[in-house]
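A single protein chain has been removed from this complex, and every other one stays in its place.
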Amino acid sequence: MPNDSNNLIDVEDLWVKFPTRTGMFDAVRGVSFSLGKERLGIVGESGSGKSMTGRALLRLIRKPGIVTAKRMSLHGEDLMAKSERQMRKVRGQQISMVMQDPKFSLNPVMTIGEQIMEAYSLHAKGSKKAAKEKALEMLRAVSIRDPERVFRAYPHEMSGGMGQRVMIAMMLAPDPEILIADEPTSALDVSVQGQVLSIMDKLVEERGMGLILISHDLNLVSSFCDRVLIMYAGRIVETCRADQLQQAQHPYTRGLLNSLPRLDQPKRRLDVLQREASWRDASSVVDAS
Amino acid sequence: MNSLESSSESQPQSLREWLLSEAPTSRRQARMGSFYQGWLALKSNNLTMIGLGILLFLLFVALFAPVLAPADPFAQNLSNRLQPPGSEGHLLGTDSLGRDILSRLIYGSRITLYIVTLVALIAPVLGLFVGTVAGYLGGWVDSILMRITDIFLAFPRLVLALAFVAALGAGIENAVIAISLTAWPPYARIARAETLTIRRADYISAVQLQGAGPLRIISKHIWPLCISSLIVRVALDMAGIILAAAGLGFLGLGAQPPSPEWGAMISEGRKFLLDFWWVATIPGLAIFMVSLGFNLLGDGLRDVLDPKDSGDA
Partner (left out) sequence: MSGIDIQKLNVWFGKGEDRVDAVIDATLKVASGESFGLVGESGSGKSTILRAMMGLVPDYSGHMVVADESLTKKRAASFYKKVQMVFQDPYASLHPRHSVDQVLSETLYLHGYKDIDQRVPKLLSDVGLGGAFRFRYPHQLSGGQRQRVAIARALAPEPKILLLDEPTSALDVSVQAEILNLLVDLREEHQLTYLMVSHDLAVVSHMCEQIAVMQHGKVVEILSVEDMRKMQPRHEYSKHLLTSSLGYSRQSADL
């Protein structure tokens, strides 16, 4: 397990379990990976544990969920050992998260400006004026052409794409080092997806951030990210470089790739993924970056 | 039960397995299976079970009152009046006319149960009907029904009860009718609000596309979904209903003497509250226990019948 001090995040043997009436349900099973100043994609279908992994990194999983890991560190500092109070400092300032649908992740009764200012003031001392300046600066950074108007507007007045850009502005206001984006474009139209992704791309590049993009969309992740982890049933079944995804080895990855309809490759029937029990039972592939 | 042979194992399934089967083979099995799962969820909440226990105890006492009561609830014994609890032959003491409080309490449970059942049958049913029809049909039907609802909502319960008493004479039945007439509007509002949401769902559109008319849609598709929240609301309202009946009894508008209705008992004991506290306090405790039972059960029912299972992923 590379213990590279260049890594922003190191995760080793992460488990997330939930007690249910019929026994313990393991949402994430022994996942290990690390993140540097790069764009890492985590791909999986629903139930693969990809979202849980993202939330576990931010220690957002509440009881009765149980999170254990041999190691989960940010810059070498153990995140598992931190108290809730210390984690609150980490969230937003060091690691931020953008979620799927701005309809549900933006507070509907506060103006956009107020929300961005709040996100900023939680981690920075300074006057209200400074916070407002920062909010407007962030709105400009996400290519919103009329920041003053958007500042005063409410979330329901925004389209999906705008809302998501506001979300990014809000999450990057405290200047974190790592952004976790959980299905950031799934609720958006296809033509808007490109815009939002390129904004995220630009900001991540400019600020030297690390990005974890969680998605079910293989195409998206392979074209946007540098490295990809493929998850199934709580485990990582394969890791590879994004541009080598088409040469992936694991039968699950191949199955997923083959079951997608493609414009450029007409097929009479789509290959249906035949799930093997061995994929579920094998241990997680260790991400050797 | 033919499903006992339907499993591929050589041993017959236990009843529990049959109910929890993932692949039910008949309508009856599926329905009983979901009831059973609901029951399991309910059972897991201890407080709810306490509430249920209290109410079952009430039912038991009411059913077997003649057997359980040590004395005749109407038998007066003026030389034995106002005896404290623990006196010989009178576990909970006697009231101002020498009647045994315990027996009166036991027989009074029948009246309480009677009130609760009648109101529970009238008010929510009426409210469900009015609310779902108004919500589904919309337009002027909705407006008219909702204005009627508003009119009844505006009536203070006691004023209406007084009006009934003036018109029809005092008595427990009239009290029940008065309570029901003021209790149904909130149910209508709940049912209407739920119907407005449900109406837009795809499964309603789908059945409209099969040619279903409003009657079928309201009764078979909307009512099953509204009933959960109504049941919860009824259980939680029961405490208030009992208190309302007790209040009417207290005012002399409900059960008439010598009826052992708990509210009337409190009223009779009010004069002696300071020196002979048990005459009013013990029926008060009984009301408290039953109200508590309904509240606990209602809370637990809400957790089980929560619309989380109504289609959200």
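We call the chains A and B, going by the order they appear; numbering starts again at 1 in every chain.
Here, a contact is a pair of C-beta atoms (placed from the backbone, for glycine too) under 8 Å apart; a residue touches a chain by one contact, two chains touch by 3 or more.
Computed from a predicted structure; not experimentally measured.
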Of A:Lys37, A:Lys132, A:His216 or A:Arg280, the residue in touch with the unshown chain: A:His216
Contacting the left-out chain in the complete assembly, out of B:Leu40, B:Leu97, B:Ala193 or B:Ala212: B:Ala212
Where the unshown chain meets chain B, residue by residue: 22-27, 29-30, 34, 201-203, 205-212, 216, 220-221, 224-225, 309-313
Residues from chain A at the interface with the omitted partner, ascending: 45-46, 143, 160, 189-191, 193-195, 197-199, 201, 216, 218-220, 222-224, 255-256, 259-264, 266-267, 269-273
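Here, only the chains that are shown with their structure count from here on.
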Rounded Å distance between chain A and chain B, as computed from the means of their C-alpha atoms: 49
